[in-house]
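Heads up, one of the protein chains got dropped from this complex, but the rest are sitting where they should.
Note that the chains take the letters A and B in the order they are written out, and that residue 1 is the start of every chain.
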Amino acid sequence: MDVSPASQPTLRDWLLSETPGSRRQAAWGRRYRLWLQFRRNTLAMAGLSIAVLLILAAVFAPLLANHDPSVQDLAHRLGRPSAEHWLGTDELGRDVYSRLLYGGRITLGMVVAVVILVAPVGLAVGCVAGYAGGIWDRLLMRVTDVFLAFPRLILALAFVAALKPGVTSAVAAIALTAWPPYARLARAETLSLRRADFIAAVRLTGASAGRIVLRHVAPLCLPSLVVRVTLDMSSIILTAAGLGFLGMGAQPPSPEWGTMIASARRFILDQWWVPTAPGLAIFAASLAFNLLGDGLRDVLDPKQGG
Amino acid sequence: MLAEIANLRIAFPTPSGEAEAVRGVSFTLGQEKLGIVGESGSGKSLTARSLLKLVPQHALISADRLAFDGIDVLRAGERQMRQIRGKRAGLILQDPKYSLNPVMTAGEQIAEAWRTHKGGSRRVALQAATDLLEQVRIREPARVARAYPHELSGGMGQRVMIAMMLAPDPELLIADEPTSALDATVQAEILRLIEDLVSRRGMGLILISHDLPLVGHFCDRVAVMYAGRIVEELAAGALARAQHPYTRGLLGCMPALLHPKSRLPVMVRDPDWLAH
Partner (left out) sequence: MIQVDGLRVRFGANEVVRGVSFGVPTGGSFGLVGESGSGKSTILRAISGLNPDWTGEIRVNDAALAPKRGRDFYRRVQMVFQDPYGSLHPRQTVDRALSEPLIVHGLGDREARILRALQDVALPASVGFRYPHQLSGGQRQRVAIARALMAEPEVLLLDEPTSALDVSVQAEVLNLLRDLQDRRRLTYILVSHNLAVVAHLCPALGVMQGGELVETLGADDLRAGRVRHPHTAELRALSVELE
């Protein structure tokens, strides 16, 4: 049988097929359809592009930087943006552009570390509390309430005062206060899912509660969790930068964005580019994740048929 | 003529072109009871709601004629439609749990409907509300007027809904599956109530349902819809002599208490029905 190029099914056809031939095809088809829907939202795409750009810049910092971020050149301190130094130099003559790139690694790295710690813990606590109910629910929720009561920045300050100020303490401090909302979110979703007929049907197979929560309930809590995480990223970035600004996070000479603003803030009037560049970077990252999160919510929110 | 519809088409834009939900529906309605029957996806709800222009925003409506009492609904603006909706034509929906405001008492909601279209003081409106509750055969109207929707049973909630819709004395009532969420005993009472009120007030009624025998019992005329078209229109009494195979199929495939069959006849959908 001759198969001419025109009749060869393309990847797109395979993804959008009405009769998938395997679970993988069905799953990828679903993701592709969600992607098509997401793509129609221009603001969300802008957010995604900026976020991807920032992440790539951070990952490829060594290749993109044209100077060593820690090399000082006191003769050329506070230089204006030029062909040599694209964003000028800071108060110790270091290249702002290169510091920005390396700083992105730290700031974004902190955010990713927090999210990796926080999301699974929140999901687990919320799902277990919601599904088990009774004493477990009460216990876990009271623990959650205790952590929820702490204001993020104050706890972070207390933490680093007790330990050594630095990136690790900052990440730990932020993580300790960031997980409760996810637990609440997961618990709320689990409570409503628990009464669904399809969960009753799984219970009727004799599956253990652990299997039900892990394989059937938790996957359905993921979409709202993902949206929440993305939207929270901007506030985590701000908290991390805020801690850096207060000298409680990354320490100088680390090029973390908040720390950069702190050490350069007295130059805001005359050599405005020195503190403004990291400030704009923080702004761009926050905005990008906010737009991305909004776009994801429009696509994944079950109330809108996602 | 209360309602005139000629060649109504309603389509929805989808990534793969336009999906037609209503494909050229035509009928007229005087001071009578018309039942529109169809299965899910037949377009019956959309057709009736188009008279009040209550279709989803992104729907594309076109028709040779779409008129309520001579007013061209297709070209009417929002302000004109607001004069019709509620005041001259009412809509009753399926589940009173979702169509009644949960934070207002029954009496307050009926009074609000009264005042919006007839004016008057709150006291007059509340008194009128209690009268209306009596008209819909609620035994303790004053008590029910003070009750919140969640304190009422399904049947009572539907009666409150009917009272609310009748408050402005409309000429047309559109009932979209008004009894599908109710038990059989209550179903019969509510439909008899609607039938009685509509006759006494000289109103027109469009009853939308998936239940052909039910509609045949309570309406003067029946229009059977399939895939966006009316495949048959006949007098309610003539249902047993229906011609179209789809109508006959609908009648035949239901289990009947007095005529037991070991196997229910299954409807074979002829693609010709789509072409008409």
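Here, a contact is a pair of C-beta atoms (placed from the backbone, for glycine too) under 8 Å apart; a residue touches a chain by one contact, two chains touch by 3 or more.
Keep in mind that what you see is a predicted model, and the values were worked out from it rather than measured.
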Hey, which of A:R12, A:R30 or A:R80 is the one touching the hidden chain?
A:R30
Among B:H58, B:R79, B:R200 or B:R263, residue touching the chain not depicted
B:R263
Answer key for A:H67, A:R152, A:R187 or A:H216 versus the chain not shown reads A:H216
Kindly note down the residues of subunit A that lie in touch with the hidden chain.
18-23, 25-27, 30, 196-198, 200-207, 211, 216, 219-220
Had the left-out chain been drawn, it would touch subunit B at residues 39-40, 154, 183-185, 188, 210-214, 217, 249-250, 253-267
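Just so it is clear, only the chains that are shown with their structure count from here on.
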From the mean C-alpha coordinate of subunit A to that of subunit B, what's the distance rounded to whole Å?
49
